[in-house]
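Provided herewith is a single structure, encoded as structure tokens, for subsequent inquiry.
The other protein chains are all here in position, but one chain of the complex has been omitted.
For clarity, chains are labelled A, B and C in written order, and residue numbers in each chain start from 1.
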Amino acid sequence: MIRKEVANVKDALAGVTNNMTLMLGGFGLSGIPENAIAELVQLNVTNLTCISNNAGVDDFGLGLLLQKKQIKKMVSSYVGENEEFERQMLSGELAVELIPQGTLAERCRAAQAGFPAIYTPAGYGTEVAEGKETREFNGKMYVLEYAFKADFAFVKAWKGDTAGNLIFKGTARNFNPCMCGAAKITVAEVEELVPAGTLNPNEIHIPGIFVQRIFQGAKYEKRIEQRTVRQKS
Amino acid sequence: MIRKEVANVKDALAGVTNNMTLMLGGFGLSGIPENAIAELVQLNVTNLTCISNNAGVDDFGLGLLLQKKQIKKMVSSYVGENEEFERQMLSGELAVELIPQGTLAERCRAAQAGFPAIYTPAGYGTEVAEGKETREFNGKMYVLEYAFKADFAFVKAWKGDTAGNLIFKGTARNFNPCMCGAAKITVAEVEELVPAGTLNPNEIHIPGIFVQRIFQGAKYEKRIEQRTVRQKS
Amino acid sequence: MALDKIGIAKRIAKEVKDGYYVNLGIGIPTLVANYVPESINVEFQSENGVLGMGPFPFEGEEDADIINAGKQTITTLPGASFFDSAMSFAMIRGQHVQLTILGAMEVAENGDIANWKIPGKMVKGMGGAMDLVASAENIIVAMMHTNRAGASKLLKRCSLPLTGVGCVKKIVTNLAVLEVTPDGFQLLERAPGVSVEEIQAATEGNLIVTGTIPEMEL
Partner (left out) sequence: MALDKIGIAKRIAKEVKDGYYVNLGIGIPTLVANYVPESINVEFQSENGVLGMGPFPFEGEEDADIINAGKQTITTLPGASFFDSAMSFAMIRGQHVQLTILGAMEVAENGDIANWKIPGKMVKGMGGAMDLVASAENIIVAMMHTNRAGASKLLKRCSLPLTGVGCVKKIVTNLAVLEVTPDGFQLLERAPGVSVEEIQAATEGNLIVTGTIPEMEL
């Protein structure tokens, strides 16, 4: 068995430097690699290109890096209600490549699975397709989109084992599996790290071969963006 | 909840006719849709095009349809030790399109996921790529391969629920998940059919949206091709 | 009288057919789930990775790991499943989701839609909307007929950056139900008490009125 566990978040992020391209899992604040993000703030690396569906909120998630101006460019599908993100984008301080959410997922998967590029219908006829190659198949138009190239991928899982196998929970799964193995080094943080052999091989979402380093994360805040509830009648 | 269960294999195969293109899951004899294959023999439909990694063995799996000359064309990656398959192919009775295993899997996934075609390096420079479009990306050559178009996909899972959700077991998973939703109608047979709500939503391999009909299979033989064992010392 | 948001949601709920998998956008579309009759079996997909969405959780039972694409805490119903973003968009791109309901800033008479950006002013991002409109076979737009300044949102051509081209099939607004046809917006139904003239006045694109236009039934 090939062991992937590292002692802590510091060891997990060894080698991260300025100017790198990073992938970060999560949708909104759900399933984001909280420990890795906190460490990126600590390391104070700058000029980063971040591939992540969102950029957190003003004071959490990738928003923390935006506030410190550590990010040069975001590749995302959604800005939403993140005011600092929108402000930096409109002022031109931050380069932003907005792409369709499914394209984002599949450009990650292409990198993971060794595909150089994919044809997707998303964005055809819009400014997203400007300057890109397009092509007709069976009477429908598609846009050629390339696999991402990234230095590190930071993902967050629910459970993981020392062989790097991962299991995600609920919709905190989102982009995390697609990013595993899609960068030169994939770092997984988990809520519970167990010995190899503990997880059922049939229930593993991402095999350890896609993960280079794994560690037990600490103090998960797991903030909720929109707390919607109903009353018991 | 959208209900997918049908009473039996007859109802599950309603609409299958001569000249259709069928996808069938399984690797060797592991994870093959035994009940659907038996019913195809019963129905005596002919002139079939079958997309399946293998064609069973002489007297089991798709070999049963080969013996009855129900198959016009096989799209597979491996003939192996199936003598009747090899005989019909070499004599020209059977049209055969042999393609790389990973290409087979991904042409299924392309159909499932709405991609018209993919670029894969497999087969470049070989007769598999003859007449096909090729293209260089980052100094490496790729072959353009198209998504399959099939009428029915027959897959076999371990457990399933009435909403069509599927869980596979061990290496009997193989091509089955990739074929779900890759044909106009996907028929899943399962060893154990349970009420919706029984399976953990986090452990489902294929969501029911990719399955149109599901039924509890009967009398699984699950034949072993190469029984290899070691002695207890 | 023009409909409110709930009225629009109620009218759209009637478009949902038995056996449909449905993706609901943020805003008015999310409300549609509340008005689908119980006699109809549907499942709601949210592109962040869940099929079989249920109602909001009871207070105290919220789970940060179980949300919808609007980042709202949700529950799941029997038969639900969770999956990753690649598989979620496989469902959408592969046309396994039968109906997409989403909001819009503008719709053009040729079916173009714009809903993600106002250059220099506002950028929300397209999220999953570009994938949804590029792939869905059946797209219904839920929106107000006019914007806050009173200008029509049903146009000859969209002025804002597009989300998708020629894709919208039907529009339900506070004033009317309209179908996108090769000749323009075919008026199908009026909101209760709203006249054809009022609808015409609020529609910049070509409005086609054929025969008597019935009132919506809600």
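One rule holds for everything that comes next: contacts are C-beta pairs under 8 Å (C-beta built on N, C-alpha and C of every residue); 3 or more make two chains touch, one makes a residue touch a chain.
Only a predicted model underlies this, so the values are computations on that prediction, with no experimental measurement involved.
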{"item": "Which displayed chains the hidden chain touches across the whole complex", "value": "A, B"}
{"item": "Options B:20, B:43, B:79 or B:144, residue touching the unrepresented chain", "value": "B:79"}
{"item": "Contacting the left-out chain in the complete assembly, out of A:112, A:126 or A:171", "value": "A:112"}
{"item": "Option from B:89, B:117, B:163 or B:193 whose C-beta touches the chain left out", "value": "B:89"}
{"item": "Where the unshown chain meets subunit A, residue by residue", "value": "1-3, 109, 111-115, 161-163, 165, 181, 195-197, 201-202, 204, 207-210"}
{"item": "On subunit B, residues whose C-beta touches the chain left out of the figure", "value": "27-31, 53, 76-80, 86, 89-90, 96, 98-106, 108-109, 120-128, 158, 168-178, 205, 222-232"}
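In the analysis below, only the chains that are shown with their structure count from here on.
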{"item": "Highest-count interface - the chain pair sharing the most C-beta contacts", "value": "A-C"}
{"item": "Of all other chains, the one whose Cα centre sits farthest from subunit B", "value": "C"}
{"item": "Rounded Å distance, subunit A centre to subunit C centre (Cα mean)", "value": "28"}
{"item": "Between subunit B and subunit C, centroid-to-centroid distance (C-alpha), Å", "value": "36"}
{"item": "Residues of subunit B engaged with two or more neighbouring chains", "value": "114-115, 201-202"}
{"item": "Subunit C, residues touching no fewer than two other chains", "value": "50, 82-83, 86, 89, 92-93, 135"}
